[in-house]
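With one protein chain removed, the remaining protein chains of the complex are shown where they sit.
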Amino acid sequence: MGLINDNPENPFKEAIPGSPAFITSIDKVVNWARSNSLWPLTFGTSCCAIEVMMAAGAAHHDLARFGAEVARPSPRQADLLVIAGTIVKRMEPLLKTLYDQMAEPKYVIATGACAISGGPFIYDSYTTIRGAHEVIPVDVYVPGCPPRPEAFFYGLLTLQKMIIEGQTIAKPFERRKPVLSVLPPRIKLEQIRDELVKNLTARSVTDLNQNPKELGL
Amino acid sequence: MSQTIESFKLLLENAFSEPLTYLEASQLLTIKVQENQLFATLKTLKETLKFDALIDHAGVDWPNENKIELIYILFSTHHNQQIMVSADIDRNQPTPPSVSSLWAIAEWQEREVFDLLGVTYKNHPDLRRLFLEDNWVGSPLRKDYKDDFILERPW
Amino acid sequence: MNQESNMSANSKTDQSASALAQVPIENAKRWPDLNYFNKIIYGASSLAKGMKITFGYLINTKTVVTQQYPENRETLILADRVRANLIMKHNENGYHDCTSCHICEGVCPNASIHVVDRSEPTVSKKELGYFVWRLDSCTFCNLCVMACPFSCLEMTGQFESSTYDQSLLVYNLNQYSGATQNNLAKLADDQARTSAIKAISPYEGPVALEGYHLAGIPKEFLPQKSDAKTSQAREGVNP
Amino acid sequence: MVTLNDRISCHTPNQDGTTTQEYFINMGPQHPSTHGVLRLILKMDGETVNDIIPVLGYIHRGIEKKAEAVGYRQQVHLTDRLDYLCALMNNWAVSAAIEKALNLEVNDRIQTVRTIIAELQRIQSHQLWWGVFGMDLGAFTPFLYGFRDREKITEIFEKTMGARLTMNYFQPGGMMYDIHPDFVKDIKEFIKYFRPILKEYEDLFSGNIIVQERLKNVGIIDAQTALAYGATGPVLRASGMPLDLRKMQPYGAYSKVNFTVPVGTVGDSWDRYQVRIQEMYQSLLIIEQLIDNIPDGPHMTMKYAAKIKPPAGRYYTQMETARGIFGTFFVSDGNDRPYRMHFRTPNFNNLWSILKMAPGGRVADLVAILSSIDLVVPDMDR
Partner (left out) sequence: MKSLSFYIHNLYQNQQWLDFILYLGLGLILTLSLMSVVALVLVYAERKIAAHFQCRLGPMRVGWHGTLQTVADALKLLLKEDLIPKAADRFLFALAPFLTVMAALLSLSVLPFSLSATLSNMNIGLLFLSAISGYGVLGILIGGWASNNKWSLLGAMRAGAQLISYELSMTLSLLSIVVLSGSLNLNEIIASQAQGWWIWRAHLVGFISFVIYIISSTAETNRTPFDMAEGESELTAGFHTEYSGMRFAFFFLSEYVNLFIVSAIGSILFLGGWMPLHIGEWESFNALMDFVPGPIWFLLKTGALIFLSMWFRWTFPRLRVDQLMRFEWKFLLPLGLINLFLSSIIALGGFYFFP
């Protein structure tokens, strides 16, 4: 699998749910601006924050290349919420508040095992929330414990792809995920096309006004 | 640099009027004390034997013996010696004395034990839950703690 | 905040006989407190010193250490022990060595590995059905790789696994259900071998696409094999 | 005895007898200078911080409960997630505790390599602290320089251990892998590279008049108070008490090497800063003494598949990490899982001395003090 951005002729481009004229030319400009100016919120709960927020922003990897080094300490000005670390019961309402305080359009990346599924603390822990998607809608999952900075960059590219292909200013609260255009390693399109399309079409439209739990995410 | 264990034991026994009970099944030198002797023993250890640091304080739940074991790990920078004090308290009404007047750090270490094991210390200045919300029910580190939220490992 | 303190003297009291006195110490360096005019001169020179250092980095472009990840993907070489993705080793003919012994399942700290036996083994007594690995909860502790008695697991450096959907992070690692390569070698010909195994896809299996429910609450989604510990008080014997 | 009710009263009389209305302000859990999800409720009078009420638990994951459910070998990977900046030292502390419980002597090679790696990690942790310290004081550049040099150690670690942050490398009975063939060469190169850089750190940041003004005579605490408030590690040593377990209860290969323990003379933020800087020099010295003569021997003395069952009893082992004493207390009932596992974490105990350091200072002082204590919040909450 090549890099997301290096693959313009993706055979599954129309796999984004919706009409072919989903993206207009105004959308292209807007999405270009939005995808290239993802200012993250300075927020990290545990180990992943070191790798994803700090080491990725540091000189050796340099998040600034993506234009994402303007880390905003205030959620009002941030576009990107990187959930870097475990979310526990006590943090749950605060995470929800942080998300609500962010101005639209806002994007969420869950990095690391803890934020995706609870990681080491899925079982036998009395406080750990099993995945940040139980609290707020998550756009991109970056697995790793913690993910390398490069893996986070790949997640960022994945998110950029979603913004470029899946958003329109006509429907600002709707987000469409080009599920099939980013596949995990070792997975071939043919292998999962049939079983995925029917499962994921319904799931890929995230209505942000809706409680994520109701969607069965 | 430091005395041997034997000479230190001698020093220890001289400081107390009553004979000490040692706990054998322990790696550190461990004194076993009754609940009513706990504060006095720790006070002597601090003031006479210069155990100036309360390194750690924890509790162990023993449900089938109906008791909670309190562990105090003390360190003396003067003697470069470490000692563990173990005290068994009643599990249903755990009301040991607070030692926060001896070591300030005990205030928060005891709050942690209160939070996770439900031990209510007497004379504690500010006994609140430390890690969990105030409306939390139960003490998670007790062995019979039940919580629907906890998932058991499936295999 | 200008409280004068002589506690360095305090802290040294009655340490003469203590064990601390024998630790070789060095005092932390302290710049002297300066008067008004010296402070101005010292201050200006210290600021200039700092500016000199940063300017040196600005003009010397060789000091830039940035590696440009998406652009350098072709030349990016990771250390060979990097752990980012678990694979099951298959030899050049596509056979694996897994005997379905469940040791990796046991050492996995958070049950990220689930080994499912084949319900009707054909060659050996026990055969691997599905080797389910949850990338979404794996902590890459490497214990499964170290514990595998047949070293058929391996951690690779493939880190590009971001997805839009959590359920895409649950894989089957084995490419076929069936016996190990040694046991298959005992069979007569390729045709017999092919009939003894069943090819499966990475998403097939008892938990395909529903990895979330492994961690989720509904118990009916859990595999039947679950002999979960009852939540009774653990009987400890006080030593 | 000052209770919470007294502390939340907003009318502390001033020194001249007048009363001004104090107000509360909430710092954290999402605040750039609390380094994670620590929450501090500040009682302020204008810009002056009069009282601090720390609120913990925003990352309390119940590691001690989780530890009771997994075997002894799996404890090691949990300690990676406590103080992730000293992950290897935590690994070592737990592995050593289990080895002691099993009465297992590990060979000299393992001890020497563990010591070298622990000191390397101490440098790495202090580098990160230095960078973040600069950022908290408002200078962004030290953060980048600190991380640039930290990355060099991270690369050495990655070659040998395969992970960058949560290594899970030291195992009960040895190490997961043998050291990488390049290990010795890389470390020597790093030492050669890092000494002049340390000098540069001092020119850029330590000597800076603004840093001096910000740190000197701020947040003073004396040694006995700090010890009573649970502080260990550099925080305590900055107050003048040379409590360093590497010297007082030598473990690993520390008894074979010569080094000194930097201690402060005043106990202010500056001393806490300078003690760490000098500790980096000492760590370089220790590594230099050990790197040339790593003894031969196997890197692992136990089988992975074997279940570890220490004899029943109570065990306590402690070690000096970059932030203070990390202790492992566990009770075994002869089973393959610990009956009770408790970690004495340095950050939880270090935090409380801010109650003595910060009141009376400004918000900016509080930020500097917090940073000079060098807190890692997940280690605090466990």
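The first chain written gets the first letter, and so on, giving A, B, C and D; residue counts start at 1 in each chain.
Heads up, the rule we're going with is that contacts are C-beta pairs under 8 Å (C-beta built on N, C-alpha and C of every residue); 3 or more make two chains touch, one makes a residue touch a chain.
Just so you know, these numbers come straight off a predicted model, no measurement behind them.
Asks: If you put the missing chain back into the full complex, which of the shown chains would it touch?
Replies: Looking at the complete complex, the unshown chain comes into contact with A, C, D.
Asks: Of D:N208, D:S239 or D:N347, which residue touches the hidden chain?
Replies: Result: among the candidates, D:N208 touches the missing chain.
Asks: Taking the entire complex into account, which one of A:R34, A:H133 or A:R148 touches the absent chain?
Replies: A:R34
Asks: In the complete assembly, which of A:G44, A:P105 or A:P120 touches the absent chain?
Replies: In the full complex, the listed residue that touches the missing chain is A:P105.
Asks: If the hidden chain were put back, which residues of chain A would touch it?
Replies: 29-30, 32-34, 36-37, 58-59, 62, 64-67, 69-70, 72-74, 76-77, 79, 101, 103-105, 169
Asks: Contacts of chain D with the missing chain: which residues?
Replies: Residues touching the hidden chain, for chain D, are 23, 25, 31-33, 47, 134-141, 144-145, 148, 204-205, 208, 210-211, 213-214, 362-365, 367.
Asks: Applying the definition given at the start, please give the residues of chain C touching the unseen chain.
Replies: Chain C touches the missing chain through residues 40, 47, 50-51, 53-55, 57-58, 61, 63-66, 68, 70.
Note that in this section only the chains that are shown with their structure count from here on.
Asks: What is the distance in Å between the mean C-alpha positions of chain A and chain C?
Replies: Each chain reduced to its C-alpha mean, chain A and chain C end up 21 Å apart.
Asks: Just the number, please: Cα centre separation of chain A and chain D in whole Å.
Replies: Centre separation, chain A to chain D: 32 Å.
Asks: For chain D, what residues touch not just one other chain but two or more?
Replies: Counting only residues that touch two or more other chains, chain D contributes 57, 60, 62, 65, 68-70, 77-78, 148, 151, 166, 224, 241, 243, 248, 312-314, 331, 339.
Asks: Using the touch rule from the top of the page, what residues of chain A touch 2 or more other chains?
Replies: 59-60, 90, 120-127, 130, 145, 148
Asks: Contact residues on chain A for chain C in the complex?
Replies: For chain A paired with chain C, touching residues are 1, 3, 5, 59-62, 65, 113, 116-123, 130-131, 133, 138-145, 147-151, 153-155, 157-158, 162, 177-179, 182-187, 191-192, 195-196, 199-200, 203-204, 217.
Asks: Given the complex with chain A, which residues does chain D contribute to the contact?
Replies: 29-32, 36-37, 57-63, 65-66, 68-70, 77-78, 80-81, 84-85, 128, 132, 143-145, 147-148, 150-151, 154, 164-166, 377-378
Asks: Chain A touches which residues of chain C in the complex?
Replies: Contact set of chain C toward chain A: 64-70, 73, 76, 82, 84-85, 87, 109-111, 134-140, 158-169, 171, 201-203, 208-209, 211-212, 215-216.
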